[in-house]
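The other protein chains are all here in position, but one chain of the complex has been omitted.
We call the chains A, B and C, going by the order they appear; numbering starts again at 1 in every chain.
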Amino acid sequence: MAQLTMVKALNLALTELMHADSRVLVLGQDVGQDEGVFRVTEGLLQTFGPDRCIDTPLAEAAIVGAGIGLSFTGYLPVCELQFDGFSFQAFHQTENHARRFRNRTRGRYTCPMVIRMPYGGGIRAIEHHSEAPEATYAHLAGLKVVIPSGPRNARALLRSAILDPDPVIFFEPKAAYRAFREEVPDEPETMPIGKGVVAREGRDVTLITYGALVRPTLEAAEELADEHEVDAEVLDMLSVSPLDGELINASVQKTGRAVVVHESPRHCGVGAEIVARIVEKSLLYLEAPVKRVTGFDTIIPYFANELTYIPSAGRVVQATLETMKF
Amino acid sequence: MAQLTMVKALNLALTELMHADSRVLVLGQDVGQDEGVFRVTEGLLQTFGPDRCIDTPLAEAAIVGAGIGLSFTGYLPVCELQFDGFSFQAFHQTENHARRFRNRTRGRYTCPMVIRMPYGGGIRAIEHHSEAPEATYAHLAGLKVVIPSGPRNARALLRSAILDPDPVIFFEPKAAYRAFREEVPDEPETMPIGKGVVAREGRDVTLITYGALVRPTLEAAEELADEHEVDAEVLDMLSVSPLDGELINASVQKTGRAVVVHESPRHCGVGAEIVARIVEKSLLYLEAPVKRVTGFDTIIPYFANELTYIPSAGRVVQATLETMKF
Amino acid sequence: MPRETISIPQKLESLSVLAPDGKLDTDLEPHIPDDDLRRLYRCMLTARRLDERCLMLQRQGRIGTFGPSKGQEATPLGVAYTLNPDDWHVPTFRETAGQLWRGWPIDTMMLFWGGHEAGNAVPGNVNDLPTAVPIASQCQYAMGISWGLKLKGNQQVCAVYCGDGGTSEGDFHEALNLAGVQNLPLIMVVQNNHWAISIPRSAQTRSQTIAQKAVAYGIDGVQVDGNDILAVIVALREAIEKARTGGGPTLIEAVTYRLSMHTTADDPKKYRTDEEVSEWEPRDPLPRFQRYLQRKKLLDEQLEQELDAEIKAELDEAVRKYEAYKFDPTDFFNHMYAELTPELREQMQELRAYLGQIQSAD
Partner (left out) sequence: MPRETISIPQKLESLSVLAPDGKLDTDLEPHIPDDDLRRLYRCMLTARRLDERCLMLQRQGRIGTFGPSKGQEATPLGVAYTLNPDDWHVPTFRETAGQLWRGWPIDTMMLFWGGHEAGNAVPGNVNDLPTAVPIASQCQYAMGISWGLKLKGNQQVCAVYCGDGGTSEGDFHEALNLAGVQNLPLIMVVQNNHWAISIPRSAQTRSQTIAQKAVAYGIDGVQVDGNDILAVIVALREAIEKARTGGGPTLIEAVTYRLSMHTTADDPKKYRTDEEVSEWEPRDPLPRFQRYLQRKKLLDEQLEQELDAEIKAELDEAVRKYEAYKFDPTDFFNHMYAELTPELREQMQELRAYLGQIQSAD
């Protein structure tokens, strides 16, 4: 067991699988000599050489497009996009092809690739480095969209994503990259993609979140317990496509109340989908409207003011108390 | 008053405004000599010349990027993208810049542009020509997203969109381009962007839709009335960003039941946002779960089978009856 | 000297072998076995007849919108002929002749224009990609394929097509640039047919040739008469040989002309003159190649008649098969992921229930 940050845990997952499976390649901007701008690809060039850890020119659509073609020739490409805000330069390759080839060719050609990118705000970066576009990708059928919340599940989910026979968008919460360490077992682990977990058990209300906001939501849950006698259950969805509706509805049918928490904008966000799933399966259990504590429907403010935008434990507590009072 | 198809009505709106305001330009692939692949730009090159109706090379990002720059120099560009499925080639220009410049420069530079594109399925076209990506754009703060349903509102909304000081994504339902004619008044009209309309009044249930599905939804309402004694109210949202939550909640608070209908995929679609809005404001009025009659979370089948995918009056009737029985 | 002209080291040349008037450059004439010449002619003729048949089927509403490739048969056929079956063939959507040579069943091609995913069923024995619809987007995955081939030692190469219009897209640029940097076994064949729907070549880019765009990527560029199958074969053989020996990518501009409409939804009269079209008719690759075979005594009246009859029979049989095609309307759920997700299973059941209900209703 080692105490690792998420960056180290992701690096471990890549290293393990590149050792175990020669089909696994890593490509992207600055993934080689520079070891990735966040150092997630540390040591890969040295260990596996320039044919398996490949620096590309500055062209996102080419990175994703190359990943698609490499898939067809039998590789398992892991494409790194340097920031979520620049994944849109490759959006047409993802939408037109990566997600469609299995269906288009009825399985003759598939894209068992992973598109990794740093995700979300909170690291005092300039514009376009703090986006949270999970809903944009979750809406695209044919993709799976994974968002780990900590070192251990990040390492396990990245392994699952690379081994998954279909394209996976793998969002790495920047704010969680180095924020804390976790015990990570020596043996490789996988986790099922599309299943969430109960991060904290509770009876009174269900707080549904993912990514970097799992921790502030858990803090909120503690504060709710300590100061307001509210026993909140916290769900860490881990994947927003597929979305674990069963887990959500089981919990809401127990608690009767729910608050959704994410940092991406509210309008047409994943939170809306979660509410819709609850209404479809658990309407009669609902004792209060489902509140959405989310980023606002604006551009995220430049970093001097970004924490006003990203949901905080305080905002979760406030919304939860309103939900309890309803 | 003239009886016009939507194509002719859109052409009328463009012609009127290009006459009235020399800042209005039309640019895109085949908008000139060819008059647009759907003929929406008929006569514009002839009437206004090649400086105001401009054929571009085959590059969507350049069309949108040019529109942004033309905005800065005082023009009101109307960019035509040939099909919704190819708007993703320009997605980064739309996301990185068109929607952000007002905020980025606190109003010094704005993008009073329109990005028009044929929208949705139902015309027996090949892959990528039948997408319905409204949720993808609605999630991007800074854009407005408009979807007319008939010739008259198409003409009025396009005028409003071009005069709007902010970037508007203007989706033109292909299936409604020539499907029917409507009386269009001689005088130019505008319609407020962000407001929906009641397309049919009713007491028992609210059917919420937009675009080409307004007509099958109205058919469904008639069938519900004639054969099932269900008096359905039908809302035509016309715009999905801003979304007219007031109209939706006023109706649902009257009927107590709702069904959402759209052709785009269900997961993280606009339907989910509509359900979330209802739950936030009208939970206690709800007598049944809000059903979503939508496209499925797949690639839309090739056209021989596309009508299996696009919601039909029959599917709306069935879902509505289930909602009534709940 | 503080003001110097920059010189370009790469090869940048134009190539033709069999002139429209039949004049033949015997030094450049490629060696092709007689039997291959006959098979090539038969394939070119089949492509032309298939084109005519599809236009008819479209008018009769038996297929959907169709994009003819009349006049452009020589280039994809020449490309496909020079590739090995295990080389990769990445078409866009006017490479019918090449696909036929690669062994695509005619009824499969009809299924594509008829609106069925089954139209993308790649024959088992070749490394072909299906039709690519988003212009130039195929350049990127073709680049990725050739990257995979390089990693495996350049035993195979990848040929990809793009149109003159497609060269304006970012994907074309990014793919060729990366192919250059990584020295990939990629052959980029641009079918310059002078039009992108209504946009003439001259309004697509200011460069005098498409071939010279190779200079931007530090790779070789060749402009070839795309209606001259012999020239196409010569250019491809050189590019393929280079790619197999680690020499990297080549950009080949095949100068040709779209003799027919862009698609059946298009009316070329709106944007080009009949004069222009009739100027190009004498350069039609089919009669040109036909005369070449006649001069070689590989074709005669009787053989032509037999060919016509055979091809007609093939097409009739293909139409029969195409129209007999049956499918399960809910099958499309099964191909989104290796395994159905819970949501998709639910949605599939929802649809099946509805379809069952309306069936029992009537």
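Here, a residue touches a chain if its C-beta (ideal position, glycine included) is under 8 Å from a C-beta of that chain, and two chains touch if they have at least 3 such contacts.
In this text the structure is predicted, and so the values were computed from the model without any measurement.
Residue B:G67 is the one among B:G32, B:G67 or B:P173 that touches the chain missing from this view.
When you scan C:Q212, C:T263, C:Q294 or C:T330 for touch with the missing chain, the hit is C:Q212.
Between the chain not shown and the residues A:L4, A:M18 or A:A59, the one that touches is A:A59. One chain is missing from the display, and on chain B it is touched by residues 51, 56-57, 59, 61-62, 64-75, 77, 92-93, 96-97, 102-110, 141-142, 144, 164-166, 194, 242-243, 245-246. Chain C meets the missing chain through residues 2-6, 8-9, 12-17, 25, 28, 168-174, 177-178, 180-181, 183, 203-209, 211-213, 215-219, 221, 223, 231. Considering the complete assembly, chain A touches the hidden chain via residues 29-30, 32-35, 37, 55, 57-59, 61-62, 85-86, 89, 124-129, 266-267, 296-299, 301-306, 308-309, 314-315, 318.
Here is the rule we use: only the chains that are shown with their structure count from here on.
The most distant chain from chain A, with centres taken as the mean of CA atoms, is C. With centres computed from Cα atoms alone, the innermost chain of the structure is B. Between chain A and chain C, the centres computed from C-alpha atoms are 40 Å apart. One simple way to say how far apart two chains are is to compare their mean CA positions; for chain A and chain B this gives 30 Å. With centres set at the average Cα position, the gap from chain B to chain C is 35 Å. Listed for chain B are residues 85-86, 89, 127-128, 267, 296-299, each touching two or more other chains. Multi-chain contact residues of chain C, defined as those touching 2 or more other chains: 117, 134, 137, 170-171, 332, 336, 341, 343.
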